[in-house]
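Every protein chain except one is present and positioned as in the full complex.
Right, subunit A next:
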Amino acid sequence: MGSILQLFVIIMVAAMLVIIVREQNESISFLLVLLLGIFVFLFVLNQVEQLFNLFQSIVSKFDVSLLHLDTMIKVIGVAYLTEFISQLLKDAQLNSVAVKVEIVGKLFILLLALPIFISVLETLMSFIPQ
């Protein structure tokens, strides 16, 4: 748990730097916020990678028929990415662009989840007698 404290300290220091720089230069403070987001995301991504490797090894080792694990991982990735970009745009007072990014993310998630939806529909249809 030492590393999470380290991360929080880095976030606090970066927040103070952003507050200092924001009075002087608005655009560079936005880039500073972006850089802080990149660092936090990269830090979390290492742990998430281990988690996903664990999931995939469990699925392959115990032969669990978790059919659409790849699709689930992709959907989680698109959701994280969309949230990251949209929060960043909201910080820069670009609320309308953030809403557009969220719409694009939702459409991509729908596109990715379409095979699962089709398989659910096929299962339902097989219950209906001809």
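In this section, a residue touches a chain if its C-beta (ideal position, glycine included) is under 8 Å from a C-beta of that chain, and two chains touch if they have at least 3 such contacts; residues count from 1.
Note that contacts and distances are computed from a predicted model.
Not every chain of the complex appears here, and the one that does not is recorded in UniProt as "Stage III sporulation protein AC", selected from "Extracellular solute-binding protein", "Hydrogenase expression/formation protein HypE", "Sugar ABC transporter permease" or "Stage III sporulation protein AC".
Within the whole complex, the absent chain has one touching residue among A:Ile4, A:Ile20, A:Leu54 or A:Val120, and that is A:Ile20.
Think of the hidden chain as still there; on subunit A it touches residues 6, 10, 13-14, 17-18, 20-21, 24-25, 27-29, 31-32, 34-36, 38-39, 41-43, 45, 48-49, 52, 70, 73-74, 76-78, 80-81, 108, 111-112.
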